[in-house]
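Apart from one protein chain that is not included, each protein chain of the complex appears where it belongs.
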Amino acid sequence: MSGKMKAIMKKEPGPGGTLVTVDIPKPGLTDLLVKVKATSICGTDASHIYPWDAWAQSRIKTPIIFGHEFCGEVVEVGSLCTGFKVGDYVSAESHIPCGTCWQCRNDMQHICGNLKILGVDTQGCFADYVALPQVCAWKNSKDMPHEIACILEPLGNAVYTALVEEIVGKSVVVFGCGPAGLFVTGVAKAASAGTVYTVIKHEFRRDIAKKMGADAVFNTTKDDIVGEIMKLTNGQGVDVILEMTGSQSAIDQGLQLVKKGGRFSAFGIPSDKVTIDLAKGVIFKGARILGINGRRMYNDWYKMAGLLDSGKLDPRPVITHKFPLAEFEKAFATMKSPDRKCGKIVMLP
Amino acid sequence: MSGKMKAIMKKEPGPGGTLVTVDIPKPGLTDLLVKVKATSICGTDASHIYPWDAWAQSRIKTPIIFGHEFCGEVVEVGSLCTGFKVGDYVSAESHIPCGTCWQCRNDMQHICGNLKILGVDTQGCFADYVALPQVCAWKNSKDMPHEIACILEPLGNAVYTALVEEIVGKSVVVFGCGPAGLFVTGVAKAASAGTVYTVIKHEFRRDIAKKMGADAVFNTTKDDIVGEIMKLTNGQGVDVILEMTGSQSAIDQGLQLVKKGGRFSAFGIPSDKVTIDLAKGVIFKGARILGINGRRMYNDWYKMAGLLDSGKLDPRPVITHKFPLAEFEKAFATMKSPDRKCGKIVMLP
Amino acid sequence: MSGKMKAIMKKEPGPGGTLVTVDIPKPGLTDLLVKVKATSICGTDASHIYPWDAWAQSRIKTPIIFGHEFCGEVVEVGSLCTGFKVGDYVSAESHIPCGTCWQCRNDMQHICGNLKILGVDTQGCFADYVALPQVCAWKNSKDMPHEIACILEPLGNAVYTALVEEIVGKSVVVFGCGPAGLFVTGVAKAASAGTVYTVIKHEFRRDIAKKMGADAVFNTTKDDIVGEIMKLTNGQGVDVILEMTGSQSAIDQGLQLVKKGGRFSAFGIPSDKVTIDLAKGVIFKGARILGINGRRMYNDWYKMAGLLDSGKLDPRPVITHKFPLAEFEKAFATMKSPDRKCGKIVMLP
Partner (left out) sequence: MSGKMKAIMKKEPGPGGTLVTVDIPKPGLTDLLVKVKATSICGTDASHIYPWDAWAQSRIKTPIIFGHEFCGEVVEVGSLCTGFKVGDYVSAESHIPCGTCWQCRNDMQHICGNLKILGVDTQGCFADYVALPQVCAWKNSKDMPHEIACILEPLGNAVYTALVEEIVGKSVVVFGCGPAGLFVTGVAKAASAGTVYTVIKHEFRRDIAKKMGADAVFNTTKDDIVGEIMKLTNGQGVDVILEMTGSQSAIDQGLQLVKKGGRFSAFGIPSDKVTIDLAKGVIFKGARILGINGRRMYNDWYKMAGLLDSGKLDPRPVITHKFPLAEFEKAFATMKSPDRKCGKIVMLP
């Protein structure tokens, strides 16, 4: 397919982005050309790439079309692709693995030793079309709403974080200010966790957490998180901590709250080193800290599909806004509004 | 506590049982004396002990009070017990482990090398009181209905069978004519399995299977089980087989239906050797057959409690009859009625 | 590279093979062209393809160069290959996965739903050159002897069979008449199993089993396998059964010998259905039968490399004969000699 398309491009180093018209990309032999139906904004887009922070400056080469969360329809298929055909509806896995490193050959493609990320290291999805490596394509049923299909990548993070070990009947504390925390609350409940306590910062998200199934919601700025949850658990703490914030205080509280023998899933990225009580929080407890990066390809996608198909998981309460792609500036501004009156934000080309 | 109590006793070798009045048992130093609130009938009671089949003749020493599924209230505590107190409401684990064999010391008390079974090798629970080893006691909340509390032991079998490996989002076929099959259907759905197909023999149980969450119910005598489920799964088969019958034909069908890489949980006890296609059904598929015996002490009880407490699992549709303990003959007759118009049967002292 | 090469070809349906001169294959974009340094004969070659049995007739399309166990040097690299370069020494994984089916996307490429096998479904390695899909290439150190490098594929079967679950300090019975049983004996010992009892049929292989580390060797035709091993284990049985024969009697004995809570790795392919005591051998024991097919890609290769590199595992005692490729008829005859006075047979182009 040839022709022109619209895209949001960072044309040169610096904050912001520009709506441009460019050539539709040519898919390689192992790529699919996908017409974008819906796309959503990740924290990486909103907090790093768009404002052009230090990380973005060191990692990203302009010009680039950014964005990596999307769904769409396959319109062209590279000649070496065997698993997909024109007309398939797909969502994108953003991790592009090399396939031959130690990690890829040990069931860890998601942390490939030569990992590239869509829309970070390659041209991304804030556009009408994307050339998507087949290894990154996930087939959906055609009746899945686009707004759900486009957020499967971040929802998959939540599936990995929550379900990296069995959670049936277990008590859980989620530390999570944003969509990640809200998604993971929903996943834990959908996968039959016992009681789930969700800790948030912004009041707007309290109702969303409730809708996602949180049995109780605490506010980091008002509540004595450790004291109250310890009381609710008879001083035992909880089986599972799902840490989605990266904040020093949440990590502290999580290591206090995790039960002897419990699990601490670390997903949120601290902006700096953290200080932890390794002796009391981990070693004496026989507890464990599991680093969670992305989603497993594709175990976690299959679990997610099972939860969505059975109706146990509905992520839509987290999706609070939709904008036309052309209004991306409004979308980005909403996402960084001071009181965070938003959840996940979807953009439609 | 001293005094007399009523009990159902097999006084001497032979079919049936007798309602007797005997001394209330004296609990040992590591036992609890439990006043029985409700008890239920296991297939072992109804098909082996009561009719006095070959297995019962070889294993059981009379006189014996049989029965091993029950709940009750602790009324006396042996002096070496530390985890329970008078007034606690408990359910009974029927497996009495030795605590020092290889299995016990490797997290497998449920298959202890010197295993005794309550009501089989010791005096059981079809009685007003039971002397229960503390190692077999499980504490319940006081507001759990007795009819639920008394069936936790067989429900625990279902938890083990279904959840011995993760089931979230996975497709499942249950082969199960009786309460075990109905319970495991409920557990699989409660623990967020994907589609669950339940195969039954007796029409009466179709509705119960539906109430327990089966997405589709097949009848062994009418349906082309393998053909239809293969069609529904695009020829892939299912992720998990839960085999609760022990029948040759179910085992055959299960090994045909299990997917490459899938799991076959074998719980139903065949009455004789079985013939299987090990090459096509297991080896070429890279599948596995997991022998399930009892319930893990107490991992599976904790999972079960979590599912019950959160309201995800309600076993009550399976409980179809309640009788006073004194009407045990009617209860046993109902359980073995030709068209099996019953589920689990509860008896109340 | 163009030119001619020698190869052993089955030109048309029927027993045997023919030494032919054919064009060197052209590697595809994702293939490596490998100059064969050494190749070995699998039971599939010797018992099915060469004699042209029913399975071969139904599966294999002539003309075909067969053989799938080999090592060699990369002499040409397809333009889409990224992990290998000319001059690399490689061994071949014979399973060619599709990469997009459920199995491939759940860490089970080795049992891909669309699996092709080198030298069975594609042109194989009894030749001077092979076009090997990069996904099937495993890089070796250049100082690994060719005779070891060419048998890594079958040695990998043994690694998977033995190490699919942890084996440190565990007692093991190997049932295994041929190279598979000898290899798995060595792998179990190298990976720090406790006592390993190896059961063989042909006396010639007794010494090889000893050299591979067997603590005791039993002969199927002379010894009371179950009685003697039960005596040696105080009636407990062993932790692990490694069944490499597929014979009804070995499967029977294995299920009698496996301990309560033990593991039965089923690798040997029965030629017909088998009759098993599922109740006593598996369910009451809480044991499990694990179907083993091929080797995991590439977890098992990494373990194997670790064992070889550290010097813990040396498979050379199993390699009893080497022939020039042109003498393949002698090689095949040796392998099927009535008293099996051979282990693994290597052929050199």
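Residue numbering begins at 1 within each chain, and the chains themselves are lettered A, B and C in the order written.
Simple rule for what comes next: contacts are C-beta pairs under 8 Å (C-beta built on N, C-alpha and C of every residue); 3 or more make two chains touch, one makes a residue touch a chain.
Just so you know, these numbers come straight off a predicted model, no measurement behind them.
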For a quick check of understanding: of A:P63, A:G87 or A:G261, which residue touches the chain that isn't displayed? A:G261
Decide which residue listed in C:W52, C:F284 or C:Y302 touches the omitted chain of the complex. C:Y302
Among B:V22, B:C98, B:M230 or B:I269, residue touching the chain not depicted: B:C98
Among the options C:A191, C:I229, C:L257 or C:V318, which residue touches the chain absent from this view? C:A191
With the full complex in mind, choose from B:L33, B:V74 or B:V135 the residue touching the hidden chain. B:V135
Residue-wise, where is subunit C in contact with the chain that is not depicted? 163, 166, 168-170, 190-195, 302-307, 309-310, 312
Considering the whole complex, not just the chains shown, which residues of subunit A touch the missing one? 102-103, 106, 108, 110-111, 113, 236, 246, 251, 259-261, 266-267, 269-270, 273-279, 282-294
Where does subunit B touch the missing chain, residue by residue? 29-30, 80, 82-84, 98-102, 105-107, 134-135, 297-299, 301-302
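Note that in this section only the chains that are shown with their structure count from here on.
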Note: subunit C sits from subunit B at a C-alpha centroid distance in Å of 42
Note the residues in subunit C that touch 2 or more other chains, in rising order. 102, 106
